[in-house]
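Working notes, beginning with the structure itself.
Of the protein chains in this complex, all but one are displayed in their positions.
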């Protein structure tokens, strides 16, 4: 069971209180009607599915109820950081020395 | 009676005999015995049969790594379990044990015919045969293989025992109650840390329990142990015996299973059998010691051949002599010490055969002093004996050449192939191991969790080293906790660490192709099988394992993995790390399902949600159906009515006069704030701006892909407040989706969402007399058609209760839905029943609700839609706010396939024969005479007998259905083809006059 | 290649099994291949086998970063069935089930395909409606699947609890008798042996780092940790790594990779005659020929390549097994493992061409890839050889996500009113 730090509650809590909510920083287009089919499929379905540092959303569904963002390494499952919704993507390399989105086999 | 028990010796209670049965015969053990030690004390070595060859087997070990001595155990009705390790299960009253995998008896097993034809059953033999003729696999070969496989028999009765679970949060968890673990726990506890210490056996002490001669801190080892345990207790350490650390999970969470009551003669009322502990420790010390390896030689599996350390444990911990005349075969000093202990206890030790040419002179002289023949540079050729070893053949080895063998009579053979650090839990963390080429062992390397390894687990041998290392590990953990450690390791006397070498299968002067040199005892994998697998191209240990099944037995490779690896490396001519190491996966030892399920059983398996009116329904004979987490009244049969009769009566009563229905399970969400209407506009397809307070509207919710997700009637209570209803199953999902958009996409909107599903009990009253029933109970509101028209909402008082009153209809009749505080749901219901008595008010369930709505063509999301249906498909285009700039799903609806022609559209179906009811889910074709696979154009989503119409009705999704009105379609059934005509979906009151009464 | 037969087994037994030879040789990569398949699982090895056997393309390499069959091929619960709802899915999986029937003989390798039947339990009215819909559609598609009453379910699989007062009462079940299980590793080994015998190079422990494209955008070959290998065509079939590999060719995929846990009990004598699936309770169980209960668990909820898995999911899975089969409560869990499943938005696979010329992909099988192995391999080989999809896999294109023509088995089954 993962331990997840909720940036709103300020507590590190068991995974059972949280629900995963997909990749982060995929903003809904301002004017969906103006989107081409190709653009819309990008928004709807295409995902980076990173093997490495993954930016993703969680909801503290059985806690404060807030959606927030996290950077987590998908090979170790370790959280590098969590941050509030709407905040910019943190510089993971500066934070941890790990390059975000690093492909397997690279250093 | 017992000739193998040494009076007064060991840690068993010699004054407390315990009686148990084995294969129907009663045996006497002592309190503190395991079943294995008690049987050995009675001279019983033969305890089971092997998996493939049904070879007779006895206990090889004295611990959880035991592959052979697995028994069925039973306490009482429903309390049978297979494959219990005799080496771990303590004797108790009310214990029946039975041997396994034998037919008809343990001593005479006809399955052993496999053993005689063993050359056929080489590694991977089943991949190469049993293919002809093809039909034989299912009918002949597979049943044969299956019947031969398996060990014990599965339980056949429901388990009456309870199981428990706990979460626990601590500073330091120490796994392993040997001296290293105890010292680590002491170090932590003395520094003020909150510590838990666990060990899988019945007693703390680990190997020390098998070596009473050791002195620690100037005391006898066992006295030091008692003092240490006392100190741990006084420092508040939770010391847990009979507790196995089964798995090491993310973020220092360790799963423990405590065997709470299997050792007790009588179990107190309410006590669990086992308890799962989910420990979250800031620091973990793994002090799990090392496992002794067997040696691999022909006949190394006969009853009486066992690990040297096991014999030492049976002697010193349980006071049991494992035989009268022993031969020791070894590559490690530790077996010499075991031999000395046995010899000093009066067991004849005929010889020690050691593969090493050079042996420590002190060992040799001590052996000779004890009258033991010393055979350096000796290998084992074979053993003899059918149900018990009778002799062992040994031969000298010189420069790889094996000389002439000689036979030494004996009744036990003690073997030691050296020691493997126990790193299973460390491996669960995906910590990396490194190969120590000198010691020929894997040791812990890169850590991924807050963990320390102490003692033999990292290749340190001897009590002095283990105690020192326990302190080191404890100090590291204590420091990481921000505390100060003060503990120091005590001095040790009579320490016998010893050294040894690791070998592959032992050299032999016989034909190695015929050797029955077992690597995995339980799965009957021999050295020859592993070499064959390599010859056939299996170059990784993972392939070798899967091809031979080495290491896949219930000991999880504890006995076999390292020997298998050494032999495979030898066969490949590669160093072990190039061949790999099978990943250890949880659990450490097999774990009872009950402990994992713990409280989540029977009716506690999952919540059954009931409404405030459920009790009334139950008292009045309702039949219930499960709907998501809820149970809902399905129908209310009267005097022997079946479902069809009850539903027909409920429908007729409602259409004719008035019916009453518990709608409390519908999801309710209160949407409040200055931007509430804007939020509604963006989420639901419909336009909301012009909906006046006091009015309601049917709302439709899509996914971003344009498909229908949910629906419900939504009322505007005031400018800034909406009462949203959702489907029963959709309540949580819809709220989560709304929160997602609100928090993530539209954080600027000043609006908040609150679930009020359980704030309100909801009762629907429908039928031409609905108003007459309700009116007398309403205060503060005129509910006449003029003052309170269809699709209105208001707050008022009903039956003296504060209420939110909807005027709406899901039946096509005049209808009201009354929401009152949840705890008063039954009060309202009974008031309405009373008020409705003069109109023969009829309670109805979900089935009647379904029929009535289907007569009106109202859809049920999830029944008439399936996640691939657009509003257009469902005939709900009118619910789209076409002038709105956007709503969830608006863009998705414009994708090519969603606007293409030929989409399946929701229509009505009337069978040619009005008595024939279509099956829901039945498929529709245009040409019933085509061959299979048929071209299906749609399917029946809803189908009922309509008492109102005196015939059956159905709804269906049919390709281009809107343009096929009055066309005939066909529904091929297994026995006949049904014809039906496509119609509109509104079968009753198409003008919609009834709701406007 | 030594032909496997009862006779060859006896002959070898008499000579101490010294006559058996390598089932596939160890290969160093050549400079150039006609086709490179990335991923030596059952699907990839099988595709190589069919390329050689049915399309005469033998200059083929199957490259894997680890050992062959070391991915999901060896990490599943070996369930094989084809009782899918949509015509497209039913055809796809039934194509595979047809091929399973004779696969042992085809490969001269006993993959132990066992027609023991798959029983899907219905626990509420919605389940009943949904399964009836499957049964009717399957019948008209020529796929066997029939309805059993609760009592018939119990007769077919005695450990099932049909107590009407259970939290999840059994209201009936859908039985596909042609469904069953197979020995997963043997499938990879059998295809590897068959492909190698036809000249295919199987290159293990060689990581494909990137797909190289030429100036015209078409595929040129693959960059590996043993250097560049030229190829006329490249097919990617590397579950758990597809996103990364395809991204190097500039192709984005609608995938999320999640760990799926599975486990086995200790082995016991035969007590469980078929496969049982209970979607409502999340219990999936069969018994292996070795006697272990093979139990499917769920996927963790988050993207992960760790294969580690947590305890709560295992607790939930075991609780579900004890709910549907209460007599197993005193059995023990022996071993659990995890595989990485690639999940598409509609939970159906993608097999076909990509926007890049001569690059093909086979991915997105979620938890259902093993059952499709021979069919998927066969169709992928066809698609690569002909540079166009077979009619059976044509609907499973990457474009369907743009057009909206999804094949959504999950949506059709999951929604409860």
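A, B and C are the chain letters, set down in written order, and residue numbers restart from 1 in every chain.
One rule holds for everything that comes next: a contact is a pair of C-beta atoms (placed from the backbone, for glycine too) under 8 Å apart; a residue touches a chain by one contact, two chains touch by 3 or more.
Everything below uses one rule, namely that contacts and distances are computed from a predicted model.
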item	value
Choices "Sugar ABC transporter permease YjfF", "Sarcosine oxidase subunit gamma", "NADH-quinone oxidoreductase subunit L" or "Na+/H+ antiporter subunit G" - which one is the UniProt name of the chain not shown	"Sarcosine oxidase subunit gamma"
Partners of the unshown chain among those that are drawn	A, B
Among B:261, B:309 or B:591, residue touching the chain not depicted	B:261
Absent-chain contact - pick from B:19, B:435 or B:752	B:752
Among B:147, B:401, B:437 or B:607, the residue in touch with the chain that has been omitted	B:607
Per the touch definition above, residue among B:278, B:293 or B:826 touching the missing chain	B:278
Residues of chain B (touch criterion as defined above) contacting the omitted chain	162, 164-169, 260-261, 268-272, 278, 280, 599-600, 603-604, 606-612, 630, 670, 672-674, 720, 750-752, 754-760, 821-824
Absent chain, residues of chain A that touch it	1, 8-11, 13-14, 16-17, 62-66
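The rule is short, and it goes like this: only the chains that are shown with their structure count from here on.
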item	value
Of A-B and A-C, pair with higher C-beta contact tally	A-C
Separation of chain B from chain C, taking each centre as the mean of its C-alpha atoms, in whole Å	22
Between chain B and chain A, distance of the C-alpha-averaged centres to the nearest whole Å	28
Junction residues of chain B - those touching two or more other chains	249-250, 253, 278, 430, 705, 892, 895-896
Multi-partner residues of chain A (each touching 2 or more other chains)	1-2, 19, 37, 40, 44, 76-77
Residue ranges of chain A in contact with chain B within the complex	1-3, 14, 19, 21, 27-28, 31-33, 35, 37, 40, 44, 57, 59, 61, 65-67, 76-77, 85-86
Residue ranges of chain A touching chain C (in the complex, touch as defined)	1-2, 15-16, 19-20, 22-23, 37-38, 40-42, 44-51, 54, 56, 72, 74-77, 103-105
Partner chain C, residues of chain B touching it in the complex	51, 79-83, 119-120, 122, 125-132, 134, 137-138, 142-143, 145-147, 149-159, 161, 247, 249-250, 253, 255, 276, 278, 428, 430, 511, 513-514, 528, 532, 535-537, 539-540, 542-543, 546-547, 549, 552, 554, 556, 585-587, 590-594, 596-598, 600-603, 605-606, 608, 625-628, 705-707, 727-730, 860-863, 865-868, 892, 895-898, 919-923, 925, 932-934, 936, 939, 972, 974
